[in-house]
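Presenting chain A:
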Amino acid sequence: MEIFALFDCIITPACLISQTAGGLKIGMLLFLVASGLTLVFGVLGVINFAHGALYMLGAYFSWQVMSITGHFGLAVISGAIGVGIFGLIFERLLINKVYNSDLLVQILLCYSVILILDDLVMIIWGDEFLSGIGVPEVFQVPPLFIFDAIIPPFHIAIIVISMIVALLLWIIMTKTKFGKLVRATAVNPRMLEALGINTNVIKAGVFMLGSFLAGLGGALAASLGSVVSGMGNSIIIESFIVTVIGGMGSISGAFLASIIIGMARSFGAVAMPLFTDGIMFLIMVLVLVMKPEGLMGKKK
Partner candidate 1 sequence: MKKINKYSRRKFLKTTSAVAAAITINSGFPAILRADNNIKIGVPTILSGRVAQLGISVSNALKMAVNNFNNAGGLDGRNIELIIRDSRAKPDEAARVCRNFINSDKVDAIINAEASGASFAVQEVVRESGTLCLHTVSETSRLTADPSIRTWNAFRFSRQGIHDAVGSASYAATVIKEKGLKTWMSVNPDYAYGRDSDDTFFWALEKFAPGFKILGKGWPKIFQPDYTEVITQIAREKPDAIYTSLWGGDLVSFIDQAALYGIFKNTQLFAINLADYTTMSAVKNLPEGLHSATRYVAAWPNTESNRNYDKSYTDLYGDHPTNWSWEASVGIDYLISAIKEIGSTDNKKIAEYMKGKQKESFMGVGEGNTVKIRESDQTIVDYSIGWGTTVQQDPYMNNIQAANWSTIEALENEWLTDKGWL
Partner candidate 2 sequence: MLKISGISKSFGGIKATDNVSIELKPNSINALIGPNGAGKTTIFNLITGKISVDDGEIFIGNNNITNLKETEITHIGIARAFQITNIFSTLSVKESIKMALLAKIHGLNNMWDRFSSHSVNEEANNIAELTGLKKVYNTISSELSHGDQKLLDIALALALKPKVLLLDEPTAGMGPEERWEMIKRIKELWQKTKMTVLFIEHDMDIVFDIAQTIFVLQQGSVIAKGTPKEIKKNQDVIKAYLGGGKK
């Protein structure tokens, strides 16, 4: 462990800023995925293990649209929307059958979907990794220098996009009728039914929104790297860490936890480069032991 390296970094503006910006970008991409996961859990009570597979689908969908149209924005949006629609079908066909089942049944159902999707994308798009969709041309410019710290404009764009998504999500959840219905469904679906609202529709909508967020995360990830079967498996574990740390079902908790994990990765790479994953799991253990409901979760 190189505590001094960490200390050096914190007192050097260049290091502090670039690692912070890097951590923020990691965290914000993670938030996109984790927010969908925590939303689905909070409202439907389902641990959607297949959320990572939806993220992967987002990457593949956007790759496909990119290769046909060559338009970055269109690729990302249609990747996200495509996964949203896929999520809706998934919810109607499978997930709604296990709303009231044991945790074990939910997990196994989702896990089987991961196994199936991982192989299906290989059958459809081939075994090799695909090259990703790249960064749009406007962002193929020299990076910015802030106090000697280098920050690529595209990262700023990603942070901004994710922040906007977070803000929109906040607005949807607090200001729109749909959001109010969603929050009410999470608390007391039966009362809502008695008020004449078909909560099945709300649930399907929530799952669709959650899938959309996973797809968006996957599509943006495809701009920064290769697209490959099984790419959802590492993001799903990180998303769970975020969800648990933030409090299961809490979107603001997921936001906070995403930043914590982003920073843990970014500064962990300076201090304990060989144990960055271990740091995340350690945080998760500590949170579960000290405050099982998570940083922003509510006690049952």
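Candidate selection criterion: all candidates are chains of the complex that A comes from, given by their letters.
Rule of thumb we're sticking to: a contact is a pair of C-beta atoms (placed from the backbone, for glycine too) under 8 Å apart; a residue touches a chain by one contact, two chains touch by 3 or more; residues count from 1.
As the structure is a prediction and not an experimental result, all values here were calculated from the model.
Asker: Judged by that same contact rule, which candidate in 1 or 2 sits against chain A in the complex?
Answerer: Result for chain A: touching candidate is 1.
Asker: Over in the complex, which chain A residues touch candidate 1? Could you list them?
Answerer: Contact set of chain A toward candidate 1: 14-15, 18-19, 21-23, 25-26, 29, 66-67, 70, 118-119, 122-132, 134-135, 139-140, 142-143, 148-150, 152, 154-155, 221, 224-226, 228-231, 234-235, 265-266, 268-270, 273-274, 276-277.
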